[in-house]
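The other protein chains are all here in position, but one chain of the complex has been omitted.
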Amino acid sequence: MPLRLLKFALSKEHPAPRFFKSHETPKKSYDVVIIGGGGHGLAAAYYLAKDHGITNVCVLEKGYIGGGNTGRNTTIVRSNYLTPEGVNFYDASVKIYEGLSEELDLNLFYSTRGHFTLAHTESAMRTMRWRAEVNKHVGVESRVVGPDEIAKACPQLDLSCSGQAPILGALFHAPGSVARHDGVAWGYARGADRLGAEIYQNTEVLGIDVKNGKVCGVKTNKGYIETKQVLSAVAGFTPRITEMVDLETPIVIHPLQACVTEPMKPWLNTILVSGSLHVYVSQSSRGELVMGSSLDPYEVHSTRSTLDFVEGLTSHMLDMFPFLSNVKVVRQWAGMADMTPDFAPIMGKTPIEGFYLDAGWGTWGFKATPISGKTMAQTIANDSAPDLIHSFRLSRFEDYELTGEKGAASVGH
Amino acid sequence: MQQFDVKSIIQTSPVAHAQPRDSAKWEVINSMDTAVQFASAAIEDARKKVLGVADVSCLARYGVKGPNATQWLLERGIAIPTTPNSWTMCEQKTLVLRLGSSEFLIEDQLGGSACSRLASDTNRVASVYKVPRADAAFIVSGSEALNLLSELCSLDLREKSLAAKDLIMTQVAGISATVIRQTLNGEPVYRIWCDGTYGPYMWEVLIEIATELGGGAVGLVQYQSS
Amino acid sequence: MKLLTCPMNGTRPLSEFVFGGEYRQAPDQDTCTDAQWAAFVHNRSGAPGDKKEWWYHSPSGTWFIAERNTLTDKVTSTYLLGQKDTTQEAGK
Partner (left out) sequence: MIFRTPKQVGEWVNRTKKINFTFEGEEFSAFEGDTISSALWAAGQKVLGRSFKYHRARGVLSLANHDVNVLVTDGIDTNIRADVVEVKQGMVLTAVNTSGGVKKDKNSYIDSISPLLPVGFYYKAFHTPRRLFPFWESVIRKAAGLGIVNFDYPRILKRKTHSHCDVLVVGAGPTGLTAACTAAEAGLEVTIVDENRQLGGSLGYNRAGDSSVVTELDSLMSKVASLPNIKVMTGAYAAGYYPDHLIPIVSEAGINKVRAKSVIVASGAFEQPPVFRYNDLPGVMLGSAAQRLLYRYAVKPFNNGIVVTANDYGYRVALDLFQAGTKIVALVDMRPTGSTAYAAALAKRGVKVYTGHCVYEAIASSDKSGVRGAIICAYDEKQSIALTDTKFTLECDGIAMSAGWAPAGALLYQAGTGMQFDYGVEQFVPSRLPNGMFAAGKVNGIFELEQRLRDGVRAANDVIRHLGGQAPQNDVEKHVGISPSHAYPMVPHPKGKNFVDFDEDIQIKDFVNAAKEGFDNIELMKRFTTVGMGPSQGKHSNMNAIRILARIRGLPVEKIGTTTSRPFFHPTPIGHLGGRGFHSHRLTSLHDWHQANGAVFTDIGAWKRAAYYPAAGQSKEDAIQTEALAVRKTAGIIDGSSFGKIEIHGPDAALFLERFFTGVYTDQKVGSCRYVMLLDETGVVVDDGIASRLADDLFYLSIGTSNAAAVYREMQRSQQMWQLNIGLVNVTGAFGAINIAGPAAREILSTLTDLDLSYESFPMSSVRESHVAGVETRMIRVAFVADNGYELHAPMGQIPHLWNALIEAGKKHALRPFGSDTQRLLRLEMGHAMPGVDTDGLTNPFEIGADWAIKMDKPYFIGQRSLTILAKRPLRKQLVPFVLAENYKGEMPMDCNLVVDGRDILGRVTSISYSKYLDRCIGFAYVTPARKEVGSVFQIRADSGALVAATVVKSPFIKTLKGA
C-alpha cells in the first residue's frame, strides 16, 4: 500500500485541500476568457499558464466542471487515425497522456490496454490496412492482425459473431488506453488553479461583444467581463456560442449515447471496437463494461436516452459475447457531439479577431484533451495556430480542403 | 436456337430457399413452384387455429402507379379503394391495395384473372407506370397471430386500431412491408407483403416465432380455394 | 422511441424514418460567389431552434418536411414539400 495514503490514516483532519478555489464573482477584465470548463477548456487554461505564463485567465462553466462530454465519453485514448495530420495530432496527445498522472499528481488510471478495431468485411479490412500503414509511417504502433491474435488477446470473443458477421481481422493499436475521464478535468482544474487561473462554475455566457471584427468582452450571468481573447471550448454547445458572434460553421449536434453494466471481475483486458456492429467496449477499473455505439441519426441538442440505442447495442454485444445474456445494464446516458462533415475538429483562429475556436470534437474529444489544450494555448499566446493543427482550421471548408478522417472515425471512439 | 414455351417456364418462389424441399409437398401454382403442404391436414388445421403461417407468394400480382393510374384501372373494371392506404376486394377474387394515393397492387386470389387481363394490355399510357412485382406474401392466422406480430411490428394491429379496410406500410421484423387485416372463410387473418428478396428471411422469422407459440407452416390451400 | 407523423402514412416510430437534414434553399449558383457556395454546401445553422427538415418514411418511400425544434425534439407539423396548407398537426 503506497505510503502516500498513510497521511490520510494518520491525520485527524482530512489532509487534502480543495482542488480549485471557489471565487465569488469574476473580475472586471481578464487577458483570456475561456468558455467551457470541460477537459479542453481547463487544459487550455493550464497550458496558457504553464507554457506561456499567461495567468490572468478565467474559465467560465455553465454547470459544473467536467460535466459535459468530458464526463460522458467512454474514456478511450488512441491515435490510430487515418490521415497523417490526424495521427500526428492524436499521437502527441497520447504522449502527454502517458505522463499526465505524474505531471498533474493525480492518478488518472491511464491504463494501456491495446485497442482492436475489428473488421468483419473485406472493405473494413482495407480501411484497417490503410490506417495501419499511415500509423506506421508516422511512427505509431498499429498493425493489421488476424483472428488468431485477436483470440489470444480476447479469448472470450466469438470470432464468428454468432455467425452474423465473422471477424476477418483487426487493426491492433498497442497504445490504445482508457483513463478516468472526470480525473482529467479535475487534474487540469487543479493545475490551472494553482498556476493562477480562475474557475467559475454555474457561470453562463449570455453574449460576446464584438466591435469592428474584434472581441472586446463577454456577458455572463455574473456580470460583464472585458477581454480581447475568448476561447470557445464548449463541444455540444458550440453552435450557441458561434451564433453569438455571427460565425457560421459546419457543426451539427448529434447525441452520442453510451451505457454501462454492473461491475464484474475483470475479464476483458483490451478495448474492442466493431464498426460493422456499431459497438465499442472496454472494462473499467471498477469492473463495469463501458459500451457505446454510433451517433444518433438526427440532430438534437439534448442528452436524452433512447431505447433503440441500447437494444441495438446489446444485440450486437450478444453477437460478440453470447455469454453476457444475463449481465445487466445499469445505466445509459448521452452526450452532445459537435459533428463536422469530415470528422476532424475545427481548431484555431476565426475571422473574428480574438475569437478562437476549439470545436468539432464530435466523438473524439476526450482523447485530444491534452494536445488541444496545449495547441490552443499556443494559438492564443501567439495569435497564430501551430502547424500541428493547421489542417483543422475553420477556413478549410471554404478552401474545399477537408481532411479525410471520415473513414476512420465513423465508429471508433 | 433452342425453343422455349413461355408458358412452361417455372418460376422460383421468392420464399423457396427457406422452405423444406423434401418434407413439404410442392406444386406449381400460377407457374410458380410452391410449397403447398408442410404437415398432415390435421396438424396444419390445428396450426391454423393457433398460429398458421402460409406462403402465398405464388398469387398473381400486378402493380401500377402514376397520376393516371386510378383512371386507368377504373377503365379496366378494377374497383378502386376510395382513400389512400386502404384496400378493397374486387369481384370476390381480386384484392386491390392502394399504396399511398397513386400506386396500386392488384392481387388475384386463386381463381382470379384480373392480373393477366391487365398484363396483356401492354400499351404505354401517359402517367401510368407499370410496377413489376416479385413480392413475398404471407397469411398469418390464429389466436396467437397478434402475439406473433407484436414481436415483429411496433404498431397496434388490433381490430380497434387497424380498421377493416386499412392498409399500412410499415416495418415488420425490421424490413419494409405492407400489412392488412382480412377475413378469410370467416376467420380474421393478417396479410403481409414484402420485397421478395427478403422472403426467405421473413419466412424464417415467422416460422421461428410461430413454432415457439405452438403454430407453424400451413399450406395456402388451407386458406384459399379456387 | 420517438414518434413521427408521416403526412401520407400517419404516426410511426422513428425507426421507420431516415433523417434527410435541414431543408435549405441553395443560393443561385449562377450568381453567387464561390465563397457563398462553399458556405452553402458546408455550413449549417447548427444552433438549436425551430428547423424545417427533410424526413423520409422508408416503408412507403415518402419524403416530407417536418418542422421540429432541435432543442426540445418536439415536432410541430409535417407536410409534403410545397403543401404546407394541408398541414397535419403532429400527434393527431
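Going in written order, the chains are labelled A, B and C, and every chain counts its residues from 1.
Throughout what follows, a contact is a pair of C-beta atoms (placed from the backbone, for glycine too) under 8 Å apart; a residue touches a chain by one contact, two chains touch by 3 or more.
Everything numeric here is computed off the predicted structure, so don't read it as measured data.
Seen in the complete assembly, the chain not on display touches A, B, C. Between the chain not shown and the residues A:V77, A:V140, A:A153 or A:V310, the one that touches is A:V310.
In the complete assembly, the contact with the undisplayed chain comes from B:A173, out of B:C90, B:V140, B:A173 or B:V189. The missing chain, though absent from the display, is touched by one residue of A:P147, A:G196 or A:G287; that residue is A:G287. Within the whole complex, the absent chain has one touching residue among A:H52, A:K95 or A:R129, and that is A:R129.
Residues of chain C in contact with the chain left out of this view: 1-3, 18, 20, 26, 29, 32, 34, 37-38, 40-42, 54, 56, 61, 63, 73, 80-82.
In the full complex, chain A touches the hidden chain at residues 1-2, 4-6, 8-9, 14, 16-20, 22, 63-67, 71, 84, 98-99, 101-102, 105-111, 121-123, 126-127, 129-130, 133-134, 136-137, 144, 156, 162, 164-165, 180, 182-183, 186, 201, 261-267, 285-287, 304-307, 310-311, 314-319, 322-333, 341-342, 399-400, 402, 404, 406-407.
Across the interface with the omitted chain, chain B contributes residues 1-6, 8-14, 16-17, 32, 65-66, 124, 126-127, 129-134, 147, 150-151, 153-156, 158, 161, 173-175, 195-201, 205, 209.
Quick note on the criterion: only the chains that are shown with their structure count from here on.
Of all chain pairs, the one linked by the largest number of contacting C-beta pairs is A-C.
Per-chain Cα centroids separate chain A from chain C by 30 Å. The centroid of the Cα atoms in chain A and the matching centroid in chain B are 51 Å apart.
For chain C, the set of residues that touch two or more other chains comprises 1, 15. Interface residues of chain A, counted against chain C in their complex, comprise 238-240, 242-243, 248-253, 297-302, 304, 306-308, 338, 341, 397-400. Taken together, the chain C residues at the contact with chain B in this complex read 1, 8-10, 12-13, 15-16, 57-60, 62. The part of chain C that touches chain A in the complex is made up of residues 1-2, 14-15, 18-19, 22, 35, 38-39, 42-48, 51, 53, 70-73.
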